Every structure is written in C-alpha cells, then in structure tokens.
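One protein chain omitted, others in place.
Chain nomenclature is as follows: A and B, assigned in order of appearance, with residue numbering initiated at 1 for each chain independently.
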Amino acid sequence: MAETDATVLPGTRPVPPGWVRQWWILWRTAIRSSIIYRGNLVLMILGSAALQGTQLLFIGVLLDRFGVIAGWSTAQIAFLYGLRLTAHGVSTCLFGQHQYADYAVRLGEYDRFLLRPVNPMLQLLTRAFNLGTFGDLALGLGILITAVTLAPIDWTPWLVLFTVAAVIGGGLVEAGLQIGLSAITFRLGSTRTLRITVDNMFTDFGAYPLPVFGTAGIVALTFALPLAFVAYLPATVVLGKTAELLVPVWFAAAAPLAGPLLLWAGWAFFMRQSRHYESPGA
Amino acid sequence: MSLIVADDLVKEFSRPVRAEGAFAGVRSLFTTKRVTNRAVDGVSLRIEPGEIVGYLGPNGAGKSTTIKMLTGVLVPTSGTVTVNGIVPWRDRSANARTIGAVFGQRTQLWLDLPLRDSFDVLAKLYGVGPFAYRRTLDEFVDLLDMGSFLDRPARNLSLGQRMRGDLVAAMLHEPPVLYLDEPTVGLDVVAKARIREFIRERNRTAGTTVLLTTHDIGDVEQLCDRVVIIDDGRTLFDGDLGALRRTYLPHRTLTVELSEPEPHGWSIDDVHHAGTRAHHEATLLELRFDPGVVSTSEAISRTTATLPVADLTVREPELEEVITEIYTAREVRRVG
Partner (left out) sequence: MSADPDDSAAARTFGEGLALRATLVRQGTRSVLVFRTDLFVGIVSTLLRVVLVLLVWRAVYGDRTEVSGIAREDAIGYAVLGVLFAAAMQPWQFSSLRDRVRTGNVVFDIMRPVGLITQSTADQLGTTLASLPKAVVGLTLALVLGVVPGPSTAWQTVAFAVSSLLGLVIAIQCNLIVGLTAFWTTEIGGAYLVYGMAAAFCSGSLIPLWLMPDGLAAVLRALPFSAQIFTPLSIWFDRDPGWNVLGELALQAGWIVVLALAAHLVWLRALRRTVINGG
C-alpha cells in the first residue's frame, strides 16, 4: 500500500488557532449559552450573595458588639473580607466550572474534550458559565471599595497595583487548588464533598486575620492550606500590619505570585491524572 | 504501512468490590478489594485508507472500548495504536485534526445554541478557513437536507436531526478518518438512508476512511466492504462480507415454487431439504446446498430434474442469519 502521508495529507489541512484565541471563542460561547438558558438570574445571584451574606451578618454582629477582632478594626476586617471575596469572584468567574469536573468525567462529557484539538481543561472550564458568579465579584468589589474609603491606607501607585495583583493572584490560588483536587476524580470517583469542604474552609476561615487561629493555625493555613496567600498576607502589606507576621515581609509581598504557581501545578496535576480516565458507558 | 494500526490492544478496568451481607454499606467504606475486568483482550487491527469497516459484536463485547482506544479517549492498558503515524492518546491535538468521531448517545453540540452556531464555533476551533467552511457546510447541509432546522437550538431537535448535526460537526474539518459509534440507532428509515448516503458519498469523493460500530445489519450491508467481529474482548472474524458468509454459513438457499403437489419420497444428491412453506396458493420448498460440494448450475439442474419446478431463486444466506449464527454459537460456547 502506498505511503499514507501522501494519500492522507495534501497541502492544506486546517491549523487550529492558539490557545488564547481558542479560550476566547469558547468563553464567548459559554456566556452566550448562559444568557439564553439563564433560568432565574436574579435568584442565582441572590443565592450566591446569600451565602456570603450570612457570614457578613455574623461578622457584622460581632464587630458591633466587640469592636475589634484580634487587633483589626472594622474597616481593616472589611478590607480583608473584600479582598478575599473579590479573589473568590475571580476564581469562580473564570475557573468556576472546575466543580463540574466530577460530572463531566463520570458521565462521559469529558469524551468530547478529548476528541478536539483544544486543551481538555480549557474546554472543561468553558463548558458553561454561571452568571451568578458576577454576584460574588460585584459584592466583593463593593466591600473592597467601601473598605478602601474607610480605612486609613497610604495609597501609592505601587500599592494599587499590588492590590490588583493580590486579587488576581488570590483567585488563581483558589482555582489552582480546586483544579488539583478535582483531578482526584479520575482515580477515586466523587470529590464533590472534599472540594466543598475546602471551599467552605476558604469562606469560613478566610474572613478572619490569621492570628485569630494561633500559631499552629497560622502555619496550617499558610502551608497546609494556602489560604494566607489569598488575602491575609497581601492585606498585611497594604494595611501596614506586617509587624504581626510570623513570616518575613518579603514573603508576604510575594504572596500574589503563589497564584500562577498553584494554578500551573494544579493544572499539570489534572492533566497527569487524566490518563486514568475511564470513559463510562459501553 | 496502513492508516490505522492497532497491535494487541488490551484494556482492563478495575472496580472496588462491594461487600455483601450485613452492614454491607458500612463495610464497603473500608474495603480495598478490587476486581479487574478485561474489556478488550488483545485486539489487533489494520485499516487501509479508503476502507469502510464495520465493527460488530454483541453488547459488552468491547466494541466501544476499542473505538475509544483508537480515538484516544482511553489509554490502553497494553498494546499499541497509531493513526496515520500518530499515537492518539499521546498526541491528542494532532490526532483530533485527523479524525472525526460521532458517538451515538453523546452529542458534541452546544444544546442551547442554534445548530449553525455550534458549527461556527467548531470551525473556528479547528482553524477551518471561512471559505472552506462555507463550501463544506453548504455541501453537507445539502447532502443531509438540513436547511430547515439549521437555526433551531440543538436541544429542540429530533434524534435524527441531532445525529445529522453531530455528523456534520465531526466532518467540518474534513478529517481523513471518521469513527462512528452506533450512528443509526433509534433512527427512522429515511434518516438512516440519509446518513448512509452521506458516508458513502464522503468515502467516494474524499476517500474518508470509516470505522463504524453498529448493530444494524442494514448499515453493514450498505456500507461496509469489510467486517470485524469482536466478542469477549477478542477478534472473532476479520474479512470481507463474502468471506464472512463462507466461513459461518457456507451454503446457498434454493427456493423452489412447485407447479404440482410435492411428490413423495423425493431426494436430490447433495441438496438438502431445509423447509417448506406455503405462499399464497403455492408451496415453496427451501433447499440448501454447499457450493463447495456441488456447483450452483449442477444443483439447479438436479433439482429441476427431480421436482416439478414452476419458479426458482438462488440466494446467499442473509447477513442477519450469519450474525445471529455467530452470536448464538457464542451462547452455545458459553453454556456448553
């Protein structure tokens, strides 16, 4: 039989565009789909906000009665909260579909990702879009901006840039961690509860300055669970509270870099584990 | 070198064993025992460019698992596979550009968007130029008669319409290889005919190589030059349809309509009486002979010499009979 290359590949085969363009195409499509099939958008955003709202109420009542938490004033707590929530918004807005990794892998949706010339994780993240994530983002920004007007911060261009980097980096920390965890679904089945627990920990513990949790807590929440990198460490830098840090100041200043690092690690781990994919259905 | 080369493909799946009996639920939390199932047990395959190969087997035989290894969806436990020199599970992107795949139960369309939009997105993702896209889409829509529902959301399409949509979606980038997993299941006669015509057309004009798994004999008869039969994860048969018939049912059937009532105690050398049935007012005799033992013309002349023949037809065994025979023999093997 003749050489296959000659028979199969004449000169002009289509060449897929780069991953950035592919991401943009899929992202736009997901948003368009979500607008068409939006269900009750108000309720979605409401639900998203309610989750945060309860915690806000709790902290609000605490501050009302006690005035100060571990030496952080109301405005400073608000800044911390706003920073974490906005980072969370970045994570869920751009990477939120990671929570459907279970679903896609166990119900075979992942098949189609493997059959296209596009990175499967990219397809997973753009399979759909949850309009409600804008709620988290908006709420977080609202709190952050409010806190900024209330708290006495010495703003310099560098500090502004740093805050933006912290928000993005914080979002990437959360995303990278969750993506890495969702990789376990290839080996062990459902990881939904595990990921929800991590998510809850970020929400519950992330609202407070780490000294609340004692030295053991601080170490655990910096190196066992990278929560500190999301908001606490950057906040100490912006608010000038670096004196209470156990780690060196440069470490806190470099916190936003943890984001891209963790995202890369989580993504790589996911792709590695995907070799164990067992497409369901005969 | 062949286009698709698979050597000794093996795929094992392992599951934790569920405990039985008292407190089964709680004990399952602590079990670590696993059971291994070999879905594919050493399948080898070589497919040349331009072939249309049918892949058959009873349910659970390992057809879908094989196709998933060929398309790169599953990584083989052992064995090798290359498609146009590419290892599918390793070079996914390169492989994706070479193949198109339609899995019967799963769609790759965006359900909430109009069908046309799904095509647009896919064309862009694959890098199909606007001119080629326009030309290809028009051709396909025409061939499959899809103009009437191109703008409907995929969610609202009937099964037949959605299958056509998936077929087009798989072919937009004009891949040289097409995998189809049960493409006509659940479709009505017209839809089936359309899809088969499309596949034949692509094979003829573009030389698309096709591998299709199916339970539908019509698919096999109308499309396939060659058939591979798999059971229990192993290849039972690999050859063309003629060879299939000869291997499993090496006989021809002579249907004879008598002009007079059947004579008593007749017999014909090397021709066996397989059955009798009534047809309107006549009697039809089904006779069988092995063309390796007696030639067709000889069998016919012996028959007309012995019986009062009004009309006579010769036919090869139906493919359906052949397949049934194979599946039944498997049952016999299982039980016996």
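Methods note: a contact is a pair of C-beta atoms (placed from the backbone, for glycine too) under 8 Å apart; a residue touches a chain by one contact, two chains touch by 3 or more.
All values derive from a computational prediction rather than experimental measurement.
Undergrad: Consider the whole complex, including the chain that is not shown, and state which of A:15, A:35, A:145 or A:201 touches that chain.
TA: A:201
Undergrad: For the chain left out of this view, which of A:212, A:254 or A:271 touches it?
TA: For the chain that is not drawn, the touching residue is A:212.
Undergrad: Which residues does chain A use to touch the chain missing from this display?
TA: 39-40, 42-48, 50-51, 53-54, 57-58, 61-62, 64-66, 68-70, 132, 188-191, 193-194, 196-197, 200-201, 204-205, 208, 211-214, 217
Basically, only the chains that are shown with their structure count from here on.
Undergrad: Just the number, please: Cα centre separation of chain A and chain B in whole Å.
TA: Centre-to-centre distance between chain A and chain B: 45 Å.
Undergrad: Using the touch rule from the top, collect the residues of chain A that touch chain B in their complex.
TA: Residues 1, 3-5, 7-9, 13-17, 22, 25-26, 29, 32-33, 36-37, 108-109, 111-112, 114-118, 120, 275-279, 281-282 of chain A touch chain B in their complex.
Undergrad: Can you check the complex and tell me which residues of chain B touch chain A?
TA: So the residues of chain B touching chain A come out as 1-3, 13, 48-49, 59-60, 63-65, 68, 71-75, 84-85, 89, 92-94, 96-99, 101, 103, 105-106, 108, 110-113, 117, 121-122, 124-129, 132, 153, 173-174, 176, 207.
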